[in-house]
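A single protein chain has been omitted; all remaining protein chains appear in their positions.
Going by the order they are written in, the chains are A, B and C; count residues from 1 in each one.
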Amino acid sequence: MAKAKTGATANGVNGAVAHHENLPAGVFQQNHLKKLDALLPELDIPNRKYGDLTKDDYIELYRLLYMTREVEARLTRLYRQGKIVGGVYLSKGTEAIAVASGYSLNRDTDWLFPMHRDLGAHMSFGQRPMKLYAQYMGRAAGPTRGRDGNTHMSDKSRRIVGMISHLGSMIPVAVGAAIGCRMQGKKVVSLTFIGDGGASIGDFHEGLNFAAVAHAPFVLIIENNQYAYSTPIVAQYGAAKIIDRAIGYGIPGEVVDGNNIYAVYETVKKAVDRARNGGGPTMIEAVTMRMRGHSEHDDHFYVPKDLLEKWAERDPILRAQRFLEKSGHLKEKARLKLEEDTIAFIEAEIEEASASPMPDTGDLVSSVYA
Amino acid sequence: MAKAKTGATANGVNGAVAHHENLPAGVFQQNHLKKLDALLPELDIPNRKYGDLTKDDYIELYRLLYMTREVEARLTRLYRQGKIVGGVYLSKGTEAIAVASGYSLNRDTDWLFPMHRDLGAHMSFGQRPMKLYAQYMGRAAGPTRGRDGNTHMSDKSRRIVGMISHLGSMIPVAVGAAIGCRMQGKKVVSLTFIGDGGASIGDFHEGLNFAAVAHAPFVLIIENNQYAYSTPIVAQYGAAKIIDRAIGYGIPGEVVDGNNIYAVYETVKKAVDRARNGGGPTMIEAVTMRMRGHSEHDDHFYVPKDLLEKWAERDPILRAQRFLEKSGHLKEKARLKLEEDTIAFIEAEIEEASASPMPDTGDLVSSVYA
Amino acid sequence: MPVMTYIEGISNGLRYEMRRDPSVFILGEDVGVYGGAFKVTKGFIDEFGPERVYDTPLAESAIMGVGVGAALVGLRPVVEFQFSDFITSGFNQVVNNAGTMHFRSGFPLPVVIRCPSGAGVHGGPFHSQNPESWFTHVPGLKVVAPSTPYDAKGLIIAAIRDNNPVLYFEHKFLYRRIKEDVPEGEVIVEIGKADLKREGSDLSVVCYGAAVHLALEAAERLQQEGISVEVLDMRSLYPYDKEAIVRTVKKTGRVMVAHEDWLTGGVGGEFAAFISQECFEMLDAPVTRLASADCPYPFSSILEEHMLITTDKVYAGLKKLAQY
Partner (left out) sequence: MPVMTYIEGISNGLRYEMRRDPSVFILGEDVGVYGGAFKVTKGFIDEFGPERVYDTPLAESAIMGVGVGAALVGLRPVVEFQFSDFITSGFNQVVNNAGTMHFRSGFPLPVVIRCPSGAGVHGGPFHSQNPESWFTHVPGLKVVAPSTPYDAKGLIIAAIRDNNPVLYFEHKFLYRRIKEDVPEGEVIVEIGKADLKREGSDLSVVCYGAAVHLALEAAERLQQEGISVEVLDMRSLYPYDKEAIVRTVKKTGRVMVAHEDWLTGGVGGEFAAFISQECFEMLDAPVTRLASADCPYPFSSILEEHMLITTDKVYAGLKKLAQY
């Protein structure tokens, strides 16, 4: 669990909030905590049917969610052991969004453009954890053969396109892929993500406006996890909700509880279906809370502790577990078995990645050009 | 009057519209002509009081409007005579927006960032026509001493900042000027413009979002003249109105009849006052129609002829004349006298500019750095 | 064989490829109904339809990004920046997304980026730039800059068939000023190969784009004075033809590197550095660079002339080099 040093937290938060509030009148339009608090969802997720999900889907989504959490937990462990190259950017607390989004696509035809915190999307779109670990360890077996790092992971054979670090840049690219596939007569959808921070950048605007005019079969998931590195949403955007921008592009926009994996699936799937059937692009804002620092070297001191506590109770895994129990789709005993198997699977994947060779330097420079 | 060759027009327009309509279903969301027609204002402007305008102001605004039209008409004449360097980008039919906006500011303290079609704003903010002509002729007396062209005209002494060609780029700069002045404890407003085309670019988004969060004393005028070069608004944006984006930034947005100079003044002045008093930024969409080609070498073939005819009846000068007559602020005889004086003034300004020397090459390279 | 202007060479090459390969398409501002700001794609929309000659919103970064995305899924987009000066608004997509895509992902990325560039047209600081050197510093990109109608056609076709992003700098001043015979059919100019536009024995000019014509004019004048000048048109700037440079330096021992772009940090510095390292023993005189002054392109004609590289300046520089 992400625990910031108590003293630092108290100071930091008070410091941060005070700073924002001490700015000249109106420099920030809303009160910091009020804005954040307004986003808090209810404690339990509604026990109802979600879209076209079958019992097997409910279970599979849970497995993928659980797997993502555990894959990431082991990334942190490996990071502390010095086995990872570079930094580690986790999705703890927000995994449901990436997992459900990847799951909403047709993994045999669609195009996925995951962001830095979307490890779960790779897996729900079919990628093996081994590949992800190999990438983080800079191994030849990683999808980029040690060339890129973190979750910047293209996999050509799977139509997964890794991001460049420059946030927002993949939006126009995903739109281009969607338009390109339509020109080829295919019924294919492209999907990408953006954060509450990345949504401030020019490519967000250019890409969405382009998508709207071109009526592109494209879906954008805005992962509003309330912080961009240390910057709270109150210092990031002036609107009440990011999704308010949808009207300015003339496309449908929906808000969804990002910590309810089934609701995310339902909302994204609807948008994907619409896009596939010629209905144009959709923007979805999934509201959640980043439960760890920006990366594993950031102690998160600037996030109010009580806010994190409230969100911890709304953890997507806990909520899914309660839902599965109540709905009867997956009772505790079966769940524990599934979790155990998942862990065993992950450990084997780590072992395979750890044993795999480092990349060859021989073709490094020659691989710059096709 | 801008008359496109009839044959070419008919073909061109039918061609253009047909092309847009022949695109795969939904590639353009609205029907071309329907969208354009919806923007057409009523024939006469309402005979009422506009904001804080006095009788003198009504007359002065008319004089500036008339002067802008006539200054530009002479630019075309000089262009045809080969006396202009480079291209000429006119605001014929849309002059009211720039003129009224410049007039809404305090010309002794505020900052103005005019775009390429805002010659009128320079003058209503105090600039002499001589300077504009000197700039267009590449003379030393131009505000940029022959270094930049067209209406890219900074005048340091007047707090006018010339644009760079890259549309949208001046928005963040104007926001920065507004914030900077506030940091200096000044009650100063900055104002800039953008077109229906320029509104698609990243800096539009980044700048407005920044302004909103910073609550900057800043006003943006969107000049929706329905075309960006040859590109109609139906191929430019998906929303019903550009101003629909204001909600996505959490700032006030207003639409105004861009061919009613007094209404533009009223709307902009309100926004300027609000900004000056700490009320934050405003977006205003002024709807109009570009009555000539993108520049004087463009024959405008792609604009439907009947659309132009409808807009010609709504010409801002004709409408202002009818309003002044009806309201009694300025009757025909006095108006004709004022127009005559204006023309004489302009001709003298042209003469002065024409007689002024070319710039010296001596300090060209050394003037790159301050 | 028809006579084509430089701009017709581009246009003809584009049309040839679009007829041959349905995966080729064009996108950019005003490229469709209007036929492009310079009319390079005039009439294309009638032949190929509005999807393949795509009028985009005014958004350089998105235009480039959409081009990258379309290339990923197997198309061969030709992106037009209305003026090369505007490439700065899509810069990140060009250098970081297009430039690294193959390296980091293995996807081929066949995208052509057309950049109408160059001064001498009273464009002022933002419609006159020659931004090629930025892109010769990005591994993963290729950069070409034709100087003749034949090369214009041959290089646009080669660029479209290349599986990497290729920046194609077409010089606006040359558009309608240069004419020559160009075949109607297939013409390919290999990327990475220079062309000896004029043979000579006393001096070499290593140059590209509009400067090739200044060099040819200066060479003609010097011929009258008994000085024989060789003009090597690099055509490709990244990768560039090192063998061809070595050949000409070996022959003359005296080299001027010339281009219209600014001197400091220009591509000429790269060429000169290469020559001084690899041809040290062959040199009879310092490698001379000649380019436009380090100053934004001014608007006023008198200032622009002062700032730009001209035939007179090339002539004077070569004369001095001959006398070294």
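Assorted remarks:
Methods note: contacts are C-beta pairs under 8 Å (C-beta built on N, C-alpha and C of every residue); 3 or more make two chains touch, one makes a residue touch a chain.
Worth saying up front: this structure is predicted, and the values here are computed from it rather than measured.
Looking at the complete complex, one finds that the omitted chain is in touch with A, B, C. Summary of contacts with the chain left out: across B:Val175, B:Leu308, B:Leu330 or B:Ile346, the touching residue is B:Val175. From the options C:Tyr16, C:Phe81, C:Phe173 or C:Trp262, the residue with contact to the unseen chain in the full assembly is C:Trp262. Of the listed residues B:Asp148, B:Asp257 or B:Glu349, the one in contact with the hidden chain in the full complex is B:Asp148.
If you put the hidden chain back, the residue from B:Ala140, B:Ile164 or B:Ile343 that touches it is B:Ile164. Within chain B, the residues in touch with the undisplayed chain are 111, 143-144, 147-148, 152, 154, 156, 161-162, 164, 166, 169-181, 183-184, 190, 202-203, 206-207, 209-210, 213, 367-370. Interface residues of chain A facing the missing partner chain: 12, 15-16, 19-20, 22-24, 27, 85-86, 138-139, 144, 146-150, 152, 164-167, 197-198, 200-202, 228-231, 235-237, 302, 358-359, 361, 364-365, 368. Looking at chain C, the residues touching the absent chain are 85, 88-89, 91-92, 95-96, 99-100, 103-104, 125-126, 133-134, 136-140, 238, 257, 262, 264-270, 272-278, 280, 283, 285-289, 294-296.
By definition in this document, only the chains that are shown with their structure count from here on.
Note on chain placement: the centre of chain A and the centre of chain B lie 43 Å apart, centres being C-alpha means. As a whole-number value, the distance joining the C-alpha centres of chain B and chain C reads 36 Å. Residue positions of chain A touching 2 or more other chains: 202-203, 206, 209-210, 213.
Residue positions of chain C touching 2 or more other chains, listed in rising order: 51, 56-57, 59, 61-62.
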